[in-house]
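One protein chain omitted, others in place.
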Amino acid sequence: MAVASVSTITAASPVGWQDALERGLARARRTLRNITGLRVLEEKARVEDGRITEYLVTLQVIFVLEDGGGEG
Amino acid sequence: MAVASVSTITAASPVGWQDALERGLARARRTLRNITGLRVLEEKARVEDGRITEYLVTLQVIFVLEDGGGEG
Amino acid sequence: MAVASVSTITAASPVGWQDALERGLARARRTLRNITGLRVLEEKARVEDGRITEYLVTLQVIFVLEDGGGEG
Amino acid sequence: MAVASVSTITAASPVGWQDALERGLARARRTLRNITGLRVLEEKARVEDGRITEYLVTLQVIFVLEDGGGEG
Amino acid sequence: MAVASVSTITAASPVGWQDALERGLARARRTLRNITGLRVLEEKARVEDGRITEYLVTLQVIFVLEDGGGEG
Amino acid sequence: MAVASVSTITAASPVGWQDALERGLARARRTLRNITGLRVLEEKARVEDGRITEYLVTLQVIFVLEDGGGEG
Amino acid sequence: MAVASVSTITAASPVGWQDALERGLARARRTLRNITGLRVLEEKARVEDGRITEYLVTLQVIFVLEDGGGEG
Amino acid sequence: MAVASVSTITAASPVGWQDALERGLARARRTLRNITGLRVLEEKARVEDGRITEYLVTLQVIFVLEDGGGEG
Amino acid sequence: MAVASVSTITAASPVGWQDALERGLARARRTLRNITGLRVLEEKARVEDGRITEYLVTLQVIFVLEDGGGEG
Amino acid sequence: MAVASVSTITAASPVGWQDALERGLARARRTLRNITGLRVLEEKARVEDGRITEYLVTLQVIFVLEDGGGEG
Amino acid sequence: MAVASVSTITAASPVGWQDALERGLARARRTLRNITGLRVLEEKARVEDGRITEYLVTLQVIFVLEDGGGEG
Partner (left out) sequence: MAVASVSTITAASPVGWQDALERGLARARRTLRNITGLRVLEEKARVEDGRITEYLVTLQVIFVLEDGGGEG
C-alpha cells in the first residue's frame, strides 16, 4: 500500500554500462532511502580517437516514500 | 508566471485505481506544497489466486515552485 | 564520472517561449546546483480573446549530483 | 462500407472521469450525428488545496459520415 | 502562406486498403474543399469465417482553409 | 527466478471498464495458470443512439510459466 | 465543466515559426470561437537554393464548445 | 461480451505484402478459431542483387476466446 | 515463406541481464519449437538494501510455426 | 558478422505506393551497393482537384558496408 | 517523381536555436546539393554557471538525389 516515487538519473563509467549503473545506484543510495527498483531508459557512449572513453546510462530509480511526517 | 515541477509517483490500493490515486495524492500532499494537477500515466494490478490483490497507478504530480529563496 | 539527475519543470511567460525557458532556468538555479543542460519537451500557449496571453514550456533540467555526503 | 470521422474532445467533471466522459459524449451528441465509438486518450485532474476539483478526460469520438450531399 | 487543417477519417472497403482509401477520399471531397494531401495512419481488417470481409484504413486528410470570412 | 509470459486480451462489458477487466481476468484464469499481474493498454467504448452499449478494455496479462516439462 | 474540442492545423510563414503560429491562430480565430489554447506538434521548413523560404508549424488548437443547441 | 486475444505473427511472400498477409491469415486460421480481425504493424522486405526477394508483414491477429471449459 | 509468431516473456536472474536472457531462452525452448530470434524490450532490476537482487529482462521470442495440421 | 548501415529515403510515383517503393529502390541501388532490406516508415499522397497525383513512401534502406579500406 | 534522402544532423550556436539551425543548414549546404526541407527533431541547451552557453538543435535535412550516374 506504500507510495513510491520515480527519479531519473544519468551515470557514467570508463568501464562499461553495467559499471555505470552500479555507480548510479551507489550515488542514488546516498540520497534516497528505500530504493526498490531500477529501469534502464537509454545507453549511450562518448567516443574519442575512435575509442569509447565513457559509458553513459540513463536510469529510472524507484524508491518508497516513508510514511513519516515528511521525506526524511 | 509561476514555475511548476513535475514529479512521478506510483501508488497502490487493495480497492481500486481511484483509491490508489487518492492515496498517492494524500502522500504527495505531505511532501509537496502547491499541487495543481495530476496526470495518469499507467494502470496496473497484481493478481494472486486469480483475484486482483493490489491496484497500482503511476501518476505525474504537478506542483508550483514557491518564489522564496529555496524550495521550502 | 559524475552522476546527474533529470528534473522536469514547466515555466510560463507573457512574452514568448524563449523568455519562459529563461524564467524556468532562473527558478531552477535557485534550488538546483550544478545545472549542466536543458531539453525542451513541449511548447504550449494559453489563448484569451484570440490572443496568446501565456507561453508555456516544459523542460528537462539536468544537474550533476555533488559527491558530498548528501544532496547539499 | 461507411466512412467515419474521428474528432478529439476534452471534457471535465467535478465528480470523476466516468462522469466527465459522459458529459463529453452528451455534448458531442448535440453536434455530431451517428456516433459509434469512443477512445480514452488521457486522464488528468486539477488539484486545489490538496483535493481534486476537476477531472479531465481527453477522448476520440468516432462518428459515421452520412452519405447525403454534405455533412448534414 | 495558407493555413491547412488536418482531419482524421476511417474508410472501409470489401476489396482492399487501396479501394478503402479511395472511398475515404471520395467521401471527404464531398465535405472538404481544397484537399491537398493524405497520410495513412493505420491499416486493419475484419475477418469472418477465416476470410477478410472488410478492409479498414485510417487516414489524415489535409485541406487548405479558404481565406474568406468563414469556412465556406 | 521464474519466467513469465505476457498475453494481450480485449474484454467487453455493458456496465463499465472495471467490469470488462474483471470479465477478462475471469476468462484468462480459465486458460492460464499462475496469473500474477495485469496492465491496462487501452480503453474504448461502442456507442449506439448516443449511449455507450459496450465498454472495451485491452489488457496485458502476465502469468508465470511452470517449470515442468511443458506448459501444462 | 465545459467541453473543449481539439483541432489540428498547419500554418506557414516566410519569416519564422513564431509568425507562422500567429497566422495560424489568426486564421483559426475566424472560424472557431472560444479558443483557449495551442500546442506545437511539429516545426518544419521548406528550403530553396540553400535558404529557408517557408516556415511550417503544425498546431493543436483547443476551443471550448458552446452550450447552445449546436456549434454556432 | 466475449473476450478476445491478440496474437502477433510475421508472414512472408515472394509476391507482395498483400499476399504475405493472406498467407499469414491462412496459417493462423489452422491454429486459431474465431479470428475476427487483423492489424498491420510493420511492412519490410528482403533485397538481393537489387531486387525484392521476400515481402514481410507483421500482423496482430484478433480471435475470440470460446466460452467452453478451456481453449479448445 | 514460413509464418512466424512473436511471444513476449519476462525472465529474471540474480546475476545479470545476460543470464536472465539465457534463462528466458532456455525456458521458452521447452515450450516453443523452432525459435529463430530474440529482441530485448526492457531491462529492469529489483533492489533491496541498496543492492540489485534480481535482474529482469523482457524479450520478444520469434519462432516459426510448423506447416503441420496444428501447432504441434 | 558484417556491419550494415541504415539510410532513409522518400520516393514518389504517380501510380501507387508499390511503384514508389520500386523507384526508391532503383534509385538507392545506383548509389548503395549490397542492399539487403527495406522497411516502410510512412505512406502519404498529394491530392489535386480531389484526385491523388503523387504517392509518397518513406523507406529505410539497409545495406552492408564492405570490408575494404573505405566506403568506395 | 524524384527520390529524396533524409539526413540527421545536430548543430550548435551560442546565440539561440534559430541561429543553430541556420548554421546547420549552412554546413549541410556545403555537402548536400538540392536541399528541399528541414524538420526540427529536438532542442537542447548546455548550461554553465546557470547560463545557457550553447543551443543545440537536431534536424532532419531532406535533399533530392540527382538522377545522374551516382551521388555526385
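Remarks
Letters A, B, C, D, E, F, G, H, I, J and K name the chains as they come in the text, with residue numbers starting at 1 for each one.
In the analysis below, a contact is a pair of C-beta atoms (placed from the backbone, for glycine too) under 8 Å apart; a residue touches a chain by one contact, two chains touch by 3 or more.
As the structure is a computational prediction, the values presented were derived from the model and not from experiment.
Touch with the hidden chain on the side of subunit A covers residues 16, 42-48, 50, 52. Listed for subunit J, the residues touching the missing chain in the whole complex are 1-6, 62, 65, 69-71. Contact residues of subunit I toward the unshown chain are 18, 25-26, 29, 35-40.
Note that only the chains that are shown with their structure count from here on.
The chain with its CA mean position farthest from that of subunit F is K. Separating the centre of subunit A from that of subunit B, both taken as means of CA atoms, is a distance of 21 Å. Shared interface positions of subunit F, i.e. residues touching 2 or more other chains, are not present.
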